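Shown below is the structure under consideration.
Every protein chain of the complex appears in place save one, which is left out.
Order of writing sets the chain letters: A and B. Residues in each chain are counted from 1.
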Amino acid sequence: MNLEELNATATNERLAQAKKNHHLHVCVGTACQALNSEQIAKALQTALRQQGRNGEAEVKCVGCPGLCSLGPLVEVASRVNGGPTQPANESPADANHRTAVLYQFVKPEDAEEIIAHLGGEPVKRLETPLDQPFFTRQTKVVLENCGKVDPERIEDYIAVGGYQALLKVLTEMTPQQVIDEITRSGLRGRGGAGFPTGLKWGTVAKADPNRYPTNVPEGIQSRKFVICNGDEGDPGAFMDRSVMEGDPHRILEGMAIAAYAVGANHGFIYVRAEYPLAVKRLRTAIRQAQRAGLLGNAIGGTAFSFNVEIRLGAGAFVCGEETALMASIEGGRGTPRPRPPFPAESGLWGCPTLINNVETLANVPPIILKGAEWFAGIGTEKSKGTKVFALTGQVKNTGLIEVPMGISLREIVFDIGGGIPDGKEFKAVQTGGPSGGCIPAQFLDMPVDYESLAKVGSIMGSGGMIVMDDSTDMIEVARFFMEFCMDESCGKCIPCRVGTVQMHRILTKIQEGKATTRDLQILEGLCDLVKHTSLCGLGQSAPNPVISTLRYFRDEYLSKVKPG
Amino acid sequence: MPRTLTINGQEVSAGNEQTILEAARDANIRIPTLCHLDGLTDVGACRMCLVEVVGSNKLLPACTTRVQEGMEVHTDTERLRAYRRQIIELLFAERNHVCAVCVANGHCELQNLGIAVGMDHVRYDYLFPRLGVDLSHERFGMDHNRCILCTRCVRACDQLEGAHTIDVLGRGARSLIVRDMNIPWGESTTCTSCGKCVMACPTGALFKQGSTVAEMVHDVEKLAFLRAARERKVWNV
Partner (left out) sequence: MDKLKFASVWMGGCSGCHMSFLDLDEWLFDLAEAVEVVYSPVADIKTFPQHVDVTLVEGAIANQDHLELIQTIRKNSKLVVSFGDCAVTGNVTAMRNPLDGAEVVLDRAYKDAQLLRPQVPHDDGIVPPLVDHVVPVHAVIPVDLYIPGCPPPAKRIRAVLQALVEGKSPEMIGREMLKFG
């Protein structure tokens, strides 16, 4: 469809939605779904019918609104005055927010009561305030639609402005202008390393597909590729999953814009097979977008064509590493290879390839629509925009949060997270998963951005954030992550393959009270070796949890080793 | 266009597609290697050939890094020597290397590197994994206890013989060199019994049947010869 048709679809959908006074959003993200939230949706529907109110209300299954520890969650958005239409420039999300009620720990049995209270006083025993800091301190860009739109209906996405950015880019902007816009926004890769996205796009756009030997399989016309990295292998991380499950069209739109900018006509989304719901929703989304002419040939009536395929990963952490991921797509063993050449010059089948993280791509449509300046206005000087974190551990509110870069750790842990439960004291927060480090209390007021986190020995990573209280054994934390890296090492290079085993062994010895100060020395020597000589990021960052706990909690180590 | 660079302070000129390893070798500067083998593509896996390049904050594998104009390379700093010794020690501790009873004793690249890096003992705990020996092939044998997972056999079989009988199973420390879909070597239907993997192996992991202690000498040069013969039609050396 072209812009006119897109606008018409959006208006129609908004009108249809505006006919209902009440929108009940049931979270069917993986966490709530596991708690039977689909049954709740059904029960709500039944109750609507039984109470004869299905004319004025609608039940929608949506992605994760974030506060997983209170799930299953149901949000009821009602219009106070019940006006017939909504202002065209206001997404239902905005409108709903002013009048919404959020219900926590909902069970199917609660459905009748919830429906009975529509339009009246909320059900007090289920209500959880929407003005709590958990919600008010967040800034939603990437997750703005999660929990609002039905991920299985393209019309719902279009109604909130979906695919406007793509059509704008295709009809009004040159590829270079798109790249410039992304560059000016200051967006950096959310897959871990924080590489400037505009710079990467520019490199792929300029790359010569004939510089390196290529062997693209028959049937694929493109000589450049775009890959969306949805492997998300960090233990405990589910940021990308939530976006893929809750707002899949946004990822497709971001990919298509990227493809236009770099000159690619074929793309892949690499998702781990452990994310069946994400895969299903992405598949549905691709089909819908193709049917709507927003993917495939002659998109939006322009000359641009772009096809997207899904590739399933078998769940190896290392397959999130870009060169291993591409080897896996090519059908080979998922092991990294030395860079250079970087994927931007020689990637998939030897062709210039843009690889970006899910969250990175999800930031693209709003940047195009609202402008680079708007995006650059959020965050700090070098870290722009927002970051999604999976907040877990010993904190009252766990779940998915999106915060502006530069927010302090204290605000995240104590305001949004609600502090440490059970009267315990805060001890440290771990960011970056197995590649990151533990940050002690003295840095609680530090801004959360790429540079500050690196300075204290951790990384932004993809967004895992584990809060630990004073009962936490830091060596055990280090040992847990080392075990993960040891199990997930691909085995190609010696320092990582064997070094992680030896480091894990020493950490175990320390825990068993069998280690000496000499072992500690050997451990530090291994940290240095594995960090500086491993082939890929997995090995290079595997020692980080040990290095950071040795740096800030050395006493714990010393109290457990014997002299010798 | 040739490039000029310095290696350990010595001025060296090299072809623009040459790797640091090749340029160094032409200048008679030795850089230790293990996964590299003349005649096979490089994978940069063993990390023995890492060098320091002024201006790069990362160590770079000499075998896969191309020379650049004005590059300043150091191949033998104290830091690199310490890392190389650690890497060799890790390998000795990983599987069961009992040189005294090994077919490759005296002709083993790992053993030689142990000497080159000055390894008088191994600081790490020996892991003593329980691994098998495959003697099902009538002419060759594979002892996993001696395998260092350099994948030279995998590449020789794939790139020089075109059979791709061999590959790696599993990951991390559980990686294992296998034939076809992990079947005994003697039952492989793709193996042509050409023996190129045996030639390629740096250690006592692949050997000719009937070799006893210290008898297995690998003809690694033959593989480079084969490659040169095919690609450049050079048949006499």
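In this section, a contact is a pair of C-beta atoms (placed from the backbone, for glycine too) under 8 Å apart; a residue touches a chain by one contact, two chains touch by 3 or more.
These figures come from a predicted structure and were not determined experimentally.
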Touched by the hidden chain, restricted to displayed chains: B
Sole contact to the chain not displayed, among B:V12, B:C35, B:M48 or B:C99: B:C99
Hidden partner chain, touching residue among B:V54, B:L131 or B:V234: B:L131
Absent-chain contact - pick from B:A82, B:M119, B:L135 or B:V168: B:M119
Residues in chain B touching the chain absent from view: 92, 96, 98-102, 105-106, 111, 114-115, 118-122, 125-126, 128-131, 214
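Here is the rule we use: only the chains that are shown with their structure count from here on.
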In the complex with chain A, residue positions of chain B that touch it: 43-47, 50, 58-59, 61, 64-65, 83, 86-87, 90-91, 93-94, 123-125, 127, 148-149, 151, 167-168, 170-175
Chain B-facing residues of chain A, complex: 316, 318, 333, 337-338, 486-495, 497-502, 505, 522, 525-526, 529, 532-535
